[in-house]
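Notes follow once the structure below has been shown.
Just one protein chain is left out here, and the rest sit where they should.
Up next is chain A:
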Amino acid sequence: MSLQTITCVAVLAAVVQLIAGDCKVTSKTYSTTDGLVIAKVAHIIQFSAQCDNKPKGLSLYADLNGQTLPALRSDDGPNGQSLYQISWTVDLEKASSGYHSIPIYDEEGFAALRRGQRAGDSSASKALFTIELSHSSPYKGPVIQTELVATIAALGLWWTAYRAKSRLTS
C-alpha cells in the first residue's frame, strides 16, 4: 500500500501556468518511479502553448542537454487546442532524482541555437519558454531487506542469551 502512496506522491501532475514572453503555457509532467516493474524510466511532459504572435500549429523543439527532442502534437486537447508532448527514457541503473529546466524553441529559434552551438557561441538564441521537471529516483525496493533485519534480530537475541549463560557458568 505504501508503494502506491509513494507512486502517487511522486506523480508530478504539476499544472504550471507560466507566462513567459508572449506565450501562455500549461504543462503536466510525469516520471515513472516504480523501479521494480519497469526496465527504463520514462519522463513525459505534456504541455499546451498559446503564443500571441505565432500561428497555432507551430513546430516546437526542446533541447535537453544537447539532445534534440522534437515536440509531438496531439489534437486531444479539451478546448480543441493542440497538446504537445516531449518524452525521453533513461536506463534504470543510471536513473536518479533530478531537476531539469528544459528550454523550448520554435523552428527559427532552434536553427539559430544549432548554428550558435556549431560556431561555439550558445547564447545567440532565445527560447520561447522553459519547462521545469523535477523527479525523484525510482523505488527499487527497501533499503534493508526485512529478512536481513529479522536475521540480525535473531542473532542478537541468541548472543545476549549466550553471554548471560556463559557469565553464569564461568
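The definition used in the following text is that contacts are C-beta pairs under 8 Å (C-beta built on N, C-alpha and C of every residue); 3 or more make two chains touch, one makes a residue touch a chain; residues count from 1.
Throughout what follows, contacts and distances are computed from a predicted model.
Matching "Translocon-associated protein subunit beta", "Ribosomal RNA-processing protein 42", "Fibronectin type-III domain-containing protein" or "Anaphase-promoting complex subunit 10" against the UniProt entry of the left-out chain gives the name "Translocon-associated protein subunit beta". In the full complex, chain A touches the hidden chain at residues 3, 7, 11, 28, 30, 32, 34, 36-40, 42, 44, 46, 57, 59, 70, 72-76, 83, 85, 87-89, 141-142, 145-147, 149-150, 153, 157.
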